[in-house]
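Sharing a structure here in C-alpha cells format.
Yeah, one chain of the complex is gone here, protein chain that is, but the others are all in their spots.
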Amino acid sequence: MAHTIQHLSHDLYPEPGQEHATGVPVPPFHPTVAEEDATVLSNMAVNAQYWHLVIQASPLAAAASPGQFYQLQCPPAHGAIPYLRRPMSLYGTDTATGQIQFLYKVTGSGTRGLSTLVPSDTIRILGPLGKGYDLAGHLRHIVVIGRGVGLATLAPLAEAAHMAGIGVTAILSARSPELIVSADRFNMKGMSVIPVTDTQGNSDPAWIEQALRGLISADRCDALFTCGSSRLLRMLRALAVEFDLPGQVALEQQMACGLGMCFCCVRDFASAHGTVTRRVCLDGPVFDIRETLA
Amino acid sequence: MAHTIQHLSHDLYPEPGQEHATGVPVPPFHPTVAEEDATVLSNMAVNAQYWHLVIQASPLAAAASPGQFYQLQCPPAHGAIPYLRRPMSLYGTDTATGQIQFLYKVTGSGTRGLSTLVPSDTIRILGPLGKGYDLAGHLRHIVVIGRGVGLATLAPLAEAAHMAGIGVTAILSARSPELIVSADRFNMKGMSVIPVTDTQGNSDPAWIEQALRGLISADRCDALFTCGSSRLLRMLRALAVEFDLPGQVALEQQMACGLGMCFCCVRDFASAHGTVTRRVCLDGPVFDIRETLA
Amino acid sequence: MTDMSVMIGNLRLDSPVMPASGTFGDGLGQVMDIRRLGAIVTKTITRERRAGNPLPRVAETTGGMLNAIGIPSCGVEDFINRTLPHYTQWGTPLIVSISAPDAAGFATLARAVSIAGVDAIEANISCPNIEADGKAFAMEANATTKVVAALRAATDLPLWVKLTPNCHDMSVIARAAEAAGADAVVVANTILGMSIDTRTFRPRLGNVMGGLSGAAIKPIILRQTYQCARSVAIPVIGCGGITTADDAVEYMLAGAVAVQVGTASFINSLAMTDILDGLDRFCHARSITRVAALTGALRDATSPRCCDMDA
Partner (left out) sequence: MTDMSVMIGNLRLDSPVMPASGTFGDGLGQVMDIRRLGAIVTKTITRERRAGNPLPRVAETTGGMLNAIGIPSCGVEDFINRTLPHYTQWGTPLIVSISAPDAAGFATLARAVSIAGVDAIEANISCPNIEADGKAFAMEANATTKVVAALRAATDLPLWVKLTPNCHDMSVIARAAEAAGADAVVVANTILGMSIDTRTFRPRLGNVMGGLSGAAIKPIILRQTYQCARSVAIPVIGCGGITTADDAVEYMLAGAVAVQVGTASFINSLAMTDILDGLDRFCHARSITRVAALTGALRDATSPRCCDMDA
C-alpha cells in the first residue's frame, strides 16, 4: 500500500489557532467518514463460500450503523490487480474498540484478493458510507428476510433492533443449511429464526410469502427489512403494498467511488415526482421497498 | 501469479509419435532455458542492505554456471507493482536438488518487492540466461575482485575455480567490514581473501592496484575476474592491457526481456572490427575486460 | 512551508491541485478538507436535463478504469439554483465545466453560468461519450477554433478548454484554442477504450465504448502535456492518471502549471491532500520555495550511462 495512513496526511492541516495564507484563522477540519489503513485482525473461511474478516480501525471508521458499507481496497491475487475498491456491508462493529467485521463471498478478483489477507496486513478502507436501515417509528416487531451473503447486512440490523427492544423474526435463506452462515448472530433471546433452504425445498419466494402472511396476520410484522435478492424483493414489495407495510431494502450496484461522485451506481426509483434516478452509494444503499423498481 | 506453471503449459505439445496438423511427426520440444514458477525456500536479510533468497526450481533452471543470471518477477510492494522482471545473478546453485540462491540489494520497487517474499511463496523465474564466466585455458591462479553486491556474482565463480583446482585470490571490497557479505563463501582451503573497505581506507582502486601488481609479479594472477564497479573495471582493464592478462567482467544494464529480443540492454564494445554494439543479456553479461569501453 | 500558489492566467489558486471534472462531489467533503484544494471543478453540466448512459457505466482495466457515465445533468437552471450555492460553501474557487452539442449551445450555456460564485469556465469540448463513435470538437482544430471563439465572445470569465487525447497532434488543437481566446488548456480528458466480457461475449459497458482514466494513461497524457506546454504560452493544466505527489511533479516538470486529479480520488479519497502534502515535502527537501518553480523545469535527457554496482 503506497497510501499514507490517515493521521500522517493531516500533518499539514492548519491546526486550530493557526493562520491560513489569507490571515484568517481556519477552523480545523473534522472528517465524518474515515479514509485509513486498517489492520487485519483475522480473516477466515467460514464455509466453502464465505469469509469472515475482522479489522482494527479508528473509532471514526467503526462508528457505523447497520446497512452502511465500506469501500475496501483489495490486494492483488493470482496476477490480477483490483484497481477499484469493492463495496462491503458492515457485518458488525465495536465502536469502543474500533473493530469492524465483514462477511464476504469470493466471487471475482477483488474478493479473491481479500481472501489472501492475513493478520497484521494493512487494508485501506473508506467508510462508513451511505444511509443505513432506519429503525425509527415505534416498531414493535420486524421481519428481516435475507439470502446468502445478504445475511451479512441483516445480522447487525437484527441485533440493533433487538437492543432497541424490537422483536425480530429472521427468515434466513440459503442453498443449503450449512451456508446459513450467520445463524448464530440471529440467535438471541426473543429472536425467532426461520431457516429456509433450497435443499429443504422451502426457500421458494412463494413459501416465504406464506410464512410472511402468517406473521402479518399474527401482528408480528410492523416492517420488512431485506437485502439483495431481487426475487425476494419483488415478492416483498407486493406484500408491502398490499398491507401498506413499511419496508426497507439494501441494494447492490457496481461502485467506483462510493461517495456519490461518479454516478456509476445509479438506479431508477418510483417517487412522488415520477421515476427518479438515485445513486445507490449516497442515497442508499438502503431504500424504501415500495420505491424500488425492477 | 496468474501464470500457469511450466509443465502445465506443455500439456498440449505434440508428444513424440503424435502427428502435427500436416501429418508429419513433430519432434518434441526441449527447452534449454526454464520459464517456471519456483518456490521460495527462504528469504532473509543478511545485513542492513543485502538479502539472501533461496528458491526451489527445476533441474533445468538450476543448471547454471557462474556469471549467468535469471529474470525474476518481483511481487508488488508498498503500492508499486513492478511490471518488468529484474535481472539477478546466480549466487549459488545445486543442480541435484534444484535449489538456486540469489544475493540482492534493496534499491527500488522491484527489489523491495523481492524482500517481501516468504517461504512457500511462488516466484516466476526465467533462466539461466546469458553467457557466464569462462574458466577454460589452463589457469593456475586467478584473482577475483568485486565490490558490494557484486560479490554475489563472484562467489560461485570462486567456488567453481576452486573445484577445478585453480587457485583463487579474492579481493572483496565494501563500504565497511560488516557489508562484506559473502566472505564465508570465499573461505575455502587454499583460497586467500583480501578484504578492503572504505572505513579501513584500503578500498581505493589505487590500493587494490598495488595489491594486484604484487600478485602479478608473484605469478599468482593468470587472469582477472570482476563484476560491476566501473572504477575497478577501468583500473583492471589498464592492468590487463599492460600485462597482457586475460580478464572477464560481468556487466549490468537495464533489461526488459533478458533473451536478446528487445535491444534495450545494448552497450558498445571495442572489437577487431571497430566499435560494435552488443546486448548484455545475450552476448554477456560476462565480457572480455579489454573489449569494454567507458 | 512551500508557497503553493499558482496563477492560471489572472486567476490565483492557493494550491496547484484540484479535482478533475466528474470525479468530485460534496460527499468528498466528509473525508477530506475541501478548503485545501486550489479549486473545485464541477461535473460537466448541460443546458437541458440529461439521463446519462445505460448501465454498466464503469469497467476495471489494468491500472485504470473505463467509464461511460455520459453527462447525466440536472440542467443549468437546477445547477444554478441548487448545486451552485452548495459548492460555494468552502470559499474555494469554483470552476464550472460545461458541454453542449454545438458552438452556439456552448456560448449560451457559458453566458448562463457567468454569474457570481463562478470563477472560471472549463469547456469540455472533448467528452468522448456524447457523439457517436467518440468524435468530439477537440479532435479538429477548426471545430476547436469555432467553439472557443464563440465561448470567448460569450463570457468574460477565465476560459479553460479541456482537450481530448483522442487526436493525433494535440499541440495543434491547443494552439487553436489559444488563438481563439482560451485562458488555459486542460490536458486532457479520457482516452477512448473498450472492454469485453468473454463469458457473455458482450461489451462491459452499456455504451460499448468509454473513456480510459487512471494510472495506466499517465505516460500518454504526460507526453501530451509536454507537447502542449511547448506549443502554447497560456497555462497548461495537467490531468491524467495523477495518483501521487511524484506524478504531480512529473506533470509540472513537463510544463503543467497545475494538476487535476480524477480517478485516484476513487481509490484514495485523500489523494488530493496527500499529493499536496507530498508536493510540499518534495519542494522542502530540495529547498524549492515556490511550487510554481517546478513548472517546465525538465532537464535534458541524460546521455547513456551504464548501471553500476558501486555502493
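As written, the chains take the letters A, B and C, and residue 1 is the first residue of each chain.
Criterion: a residue touches a chain if its C-beta (ideal position, glycine included) is under 8 Å from a C-beta of that chain, and two chains touch if they have at least 3 such contacts.
Since this is a predicted model, take the numbers as computed values, not measurements.
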item	value
Residue touching the undisplayed chain, where the options are A:Val143, A:Val196 or A:Cys227	A:Cys227
Per the touch definition above, residue among C:Leu192, C:Val236, C:Val261 or C:Leu276 touching the missing chain	C:Leu192
Listed residues B:Arg124, B:Arg147 or B:Arg237, member touching the removed chain	B:Arg124
Contact footprint on chain C, counting only the chain that is left out	54-56, 61-64, 66, 133, 135, 139-140, 166-169, 191-196, 198, 200-203, 205-209, 212, 215-220, 222-223, 226-227, 241, 246, 249-250, 253-254, 282, 297-305
Absent-chain interface as seen on chain B, which is shown	2-4, 6, 9, 11-13, 21, 26, 29, 31-35, 73, 81-85, 124, 126, 254, 256-264, 266, 277, 282
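Methods note: only the chains that are shown with their structure count from here on.
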item	value
Chain located farthest away, centre of chain B as origin (C-alpha)	A
Euclidean distance of C-alpha centroids - chain A vs chain B, Å	53
Geometric centre distance via CA averages, chain C-chain B, whole Å	47
Two or more partner chains touched - positions in chain B	81
Chain C, residues touching no fewer than two other chains	63
